[in-house]
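Yeah, one chain of the complex is gone here, protein chain that is, but the others are all in their spots.
Each chain gets a letter, A and B, in the order it is written, and its residues are counted from 1.
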Amino acid sequence: MHLSTRRRRLAGGLAFITATALALTGCSPIGADGGTSDSSEPIRIGATIPLSGTLAGFGSFLQWGYQHAVDEVNAAGGIMIDGTAREVELTLVDDKSDPNEVTSSIKTLISSTKVDALLGSCTPDLVNPGAVVADSQGVPFVAECTPIEVFKSVKEWTYAWDIFFSVADQAVAPFEALEANGIETNKQVFILHDNGPDGQAIGNEIWPVVAAEQGYTVAGNIEFPADNTDFSAAIQKAKESGADIVLISSITPAAISIRKQMAAIGWTPKVIVAEKGAEPVQFAEALGDLADGIIVGAYWDPSFGYPGAEELKDAFESETGLTSSQHIADSYTAAMVLMDAIAAAGSLDKDEINDAIGETDGIYAVGPVKFDDEHAAKIPVVSSQWQDGVPIIVWPTEQATGDFLFPVP
Amino acid sequence: MNSIDPVGLANTVLGGALLGGLIALSAVGLSLVLGVMKLVNLMHGQIVVLGAYAAFYLAAFWGISPLLALPIVFVLGFAFTAPVQHFILAPVAKHGEEAGLLTTFALAIILENLFIRFFSGDSRSLDTAFSRETLAIGPINLPTIYLIGFAISLTVCLAVWMLVTRTSFGRSLRASSEDPISAAIVGIHVSRVRWGTFALNGGLASMGGVLIALCFSFTPSSGSEYLLTAFAIIVLGGLGNIMGTFVGGIALGVIQSLGAYFFGDGYRTFVGLVMLIILLAIAPNGILKRRRSL
Partner (left out) sequence: MKNGISILLSRIATPTRVGPRDFIIVAVLAAIAFAVPYFAGTYQQEVGFRILQLGALAAAWNIAAGYTGLVSLGSAAFFGIGVYTMAIASNAGLPIALCVVLAAGVAGLFALIVSPALFRLRGLYFTVGTLALAEAMRIFVVNSPWFGGQAGIYLTARAPKAYDLYWIALLIAVFVVVCVLLLLRSRWSYRMQAVRDDEDVASQLGVRTYRTKLWAFGLSGALIAIVGSIQALNQGIVQPNGGFGMSWTIDIVSVAIIGGMGTKVGPWVGAVFIVLLGEFLIQFPEIHLAVVGVVLVLVIRFMPNGIWGTLTLALQKNRNFS
């Protein structure tokens, strides 16, 4: 008896709750709300950047580039929206180099900070998750630091844009550099690449094809996971192959380990190309003179003479006391492209900003920027070579800032 | 492309053996801690990383060569871990084994984030004059640094073995490990022995970190990998068995190198981990019952 009354009461309660729930389903939940258009409010731009974790090496440059662009625009009086000048407010969040953090932080930036537009993190691992969220929620998103082929391959973008170089151009550059500088080798290349999105593209698809086109033979091709640390087996095989040229595509810790372990088994290939990983200054700092002669694709040097390039480098070095990196140029450019588009739109309507981004056509600190149908703006690639801790441009010849060092000492 | 070249294979196996012996130094202390304190020390990897950073900054600021810095790093590691045991781990011991394990897990999180905060996320590496030299034995080329590291690791392991088997501290340590209650009754300061063991482990692991960083680059987040490698080694070598740990290191090095040679470098760690799980499983009744004399 007792039990059955209880049961009945339980059933009654459940019925009540279900009824309330059903009544509620009649209304509609609160979805994404539009940004504020109060003219006293600042224009809000947000981004996640890797300030900790494995990709932290990039984060500080992006942080500086974004902040510097925003400070410049604010110093010049902000951006005119509907006839009133408004300040730009930049919110940067650490994504800890973790894709999950990118997703949740971008969502928070959209829903809580109520950003009007977003800038990207660095590397496809961290850019793509952010771009996917921004694209599905209709918030303009300008990224750099992700090769355009990798960016395009994810999906057909509506609100996300990418300004960077092309992996295909990057893959050809070292061969062009060898050719233009009249370097003689046995024309055999050995490829070592990680299985990150760009590593797979360049190592499995592009390099083998380009090598064949340029009259080189691929003596071997080994893939490894991006966070690998021990490469002795791969290097052993590369050495046995007798190739003069080693092509590496990896993140920086891997590139450092590979070079160290080559030295450890006493093997110095005549030409070493280390894409991506050899690019930051910390690569050269960690390796010292072992970095000499290593070739890496680059896309910017202040000497290229794009507007504001020299000033940008000087500002970075005087403010931070650190050696500049090309990432200050592309992050600065991405922020400028976005803010120019907001100014051109003259409104904080996300679709209008997005359309204005698509119409970008100008020369920025990193070079000319114009987006193609697939939302990517390609910036030209050059070849640089580490010499005494400094990257020297060795190709194209007209932009060269020094002589080609051959063979690797 | 994948035909087996006997010289290359021999090179790989020998290199792996040397490297494994070298890495064994970072595992010896873990084995002692597990055996004596019944503590799964999940912050072990971070102590290894700490040693690497200590050597890195000693070299950067005072120009001390990493190999010469080894004794200093040992002292630093010892001095850092002793208070951790005294103030943090000892008080939770009464809550049981899991409390200690989870506390070290939390300490690992704290340390890793402090490394990122203070040393930045950049990858670092240690350098010496030997880092780039090789020793040719016939057609086989071995990195000099592997040989030096192997020799140092062997020497230290022998010293620890002597300490445990030939000294009064070692006797107390073995007694505390076998039966802490009886040990306390016969007048051994069990808590002091535990304190000494944990700090000794701190010093040894830090030195192991220096040797590892001489061969590879490291980042603030390298710790968990070092922890699992160290576990694989002590399981292979037998719990609490010091020279066994050294041999276990060599065995793991060879197994991993063979795995890497045939499946690719990416599978190096994978092969080690699968080995660890299988070994843990086939050791009768878990390895806990295999309490060998130290």
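For the reader, a short list of remarks on this structure follows.
FYI, a contact is a pair of C-beta atoms (placed from the backbone, for glycine too) under 8 Å apart; a residue touches a chain by one contact, two chains touch by 3 or more.
Note that the structure is a prediction, hence the values are computed from the model and not measured.
With respect to the full assembly, the chain omitted from this view is in touch with A, B. Looking at A:I43, A:V93 or A:I294, the residue that reaches the missing chain in the full complex is A:V93.
In the complete assembly, the contact with the undisplayed chain comes from A:D194, out of A:E72, A:D162, A:E176 or A:D194.
Within the set A:T84, A:S111 or A:S303, the residue that contacts the chain not displayed is A:S111.
Only one residue from A:P225, A:G293, A:G308 or A:P391 touches the chain missing from this view: A:P225. Although one chain is not displayed, subunit B still touches it through residues 38, 40, 42, 88, 91-92, 94-99, 101-103, 105-110, 112-114, 116-117, 224-225, 228, 231-232, 264, 266-267, 269-270, 273-274, 276-278, 280-283, 285-288. Although one chain is not displayed, its contacts with subunit A can still be listed: residues 6-7, 10, 13-14, 17, 20-21, 24, 27-33, 51-52, 93-94, 96, 98-101, 103-104, 107-108, 110-112, 124-125, 128-129, 132-133, 136-137, 150, 154-155, 194-197, 199-200, 225-227.
Everything that follows uses one rule, which is that only the chains that are shown with their structure count from here on.
We define each chain's centre as the mean of its Cα atoms; on that basis subunit A and subunit B are separated by 36 Å. Taken in their complex, subunit B has these residues touching subunit A: 1, 5, 7-8, 11-12, 15-16, 19, 113, 116-117, 120-125, 127, 131-134, 136, 141-146, 215-217, 219, 221-222, 225, 256-257, 260-261, 264-266, 268. Of all the residues in subunit A, the ones that touch subunit B in their complex are 50-57, 59, 97, 195, 220, 222-225, 228-234, 236-237, 240, 252-253, 256-257, 260-261, 263-267, 282, 286-288, 290.
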